[in-house]
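A single protein chain has been removed from this complex, and every other one stays in its place.
Showing chain A:
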Amino acid sequence: MKQFLTALALGASAVFASGAADAATLDQVKQKGFLQCGVSTGLPGFSNPDAKGEWTGLDVDLCRAVAAAVFDDPTKVRFSPLTAKDRFTALQSGEVDILSRNSTWTLSRDATQGLNFTATNYYDGQGFLVRKSLGVKSAMELNGASVCTQSGTTTELNVADFFRSNNLQYEVVAFQGQEETLKAYESGRCEVFTSDQSQLYALRLKLADKDEHVILPELISKEPLATAVRQGDDQWFDIVKWVHYGMLNAEEAGITSQNVKDMLNSPNPDIKRMLGAEGNFGEQIGLTKDWLVRIVSKVGNYGEAFDRSVGKGSPLQIERGKNALWTKGGLQYGPPIR
């Protein structure tokens, strides 16, 4: 059914070439006066409404950054909470302009869903949660462990691959739902709980005493959570991609929401180019010269967004890990603005 609908949507957008899908998204967004952003229906730290009803999270901040770049106003975003089933159809049909909804970047999605992934907003992967009292520091020490996992998911297969390729003994205890699996882990049915790492941090908050549990540093699968736009609009693709890279470059150069106004006077040529004091780099992608000033002053750089949503400043306390800048041993690398 899902594939049929997708095929239908693709066919329809091909036939109705004059429809929403083809006009320049930037012009449409400017004309509407707001950005329509597809997010999840609620994923802790990535997109969830807070007590005041404001959407917050790392995925949400990317949309706010794009709105800041286009309108100089991060509030000009309307959020469409989408379920996993509806998300790609919503993007194809033009119901949303950006899909910033913890979607794993894979070849088949990139090729067949009529969309382009712009950049990886968060490098996720399957990880392990264990009790601190176990004294385990690395997944390589898990020989002979019993592992709780959700049955019938790729999670289960990844565990099998990881343990077999490392010649470790293990025993799988599989359950239906995530909540049940967590309860089983908490009641001591198994020593290790495995799921996507970002999930582990969120689920850890649901344990009676979260400080008794640690998340091991290893990632045993690749789940790059990326932002996506509709295929066929290269300008919009560039804008969304460079908003993310701009936030990375800002962090790397030490430009924060606090000091961005002072940085405008910086003699550093890199920073001059980024903030539009030199050259017209923002204009080259259809934005303004001060595009990055707008983003960083209103939303912050990538590190600030990360800390606020999922990192040190949030209850989730996720380590930067693979999401640290390339200069600090992570994978987040913003190509140069020049």
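Miscellaneous remarks
Methods note: a contact is a pair of C-beta atoms (placed from the backbone, for glycine too) under 8 Å apart; a residue touches a chain by one contact, two chains touch by 3 or more; residues count from 1.
In this text, contacts and distances are computed from a predicted model.
Taken from the listed names "RNA polymerase subunit sigma-24", "NADH-quinone oxidoreductase subunit K", "Amino acid ABC transporter permease" or "Cytochrome c-type biogenesis protein CcmE", the protein name that UniProt assigns to the chain not shown is "Amino acid ABC transporter permease". Touching the missing chain, out of A:Leu207, A:Leu264 or A:Ala324, is residue A:Leu207. Contacts to the hidden chain, counted on chain A, fall at residues 5, 8-9, 12-13, 16, 18-21, 23, 40-45, 47-53, 78, 80-83, 86, 89-90, 92-95, 179, 202, 205-209, 314-316.
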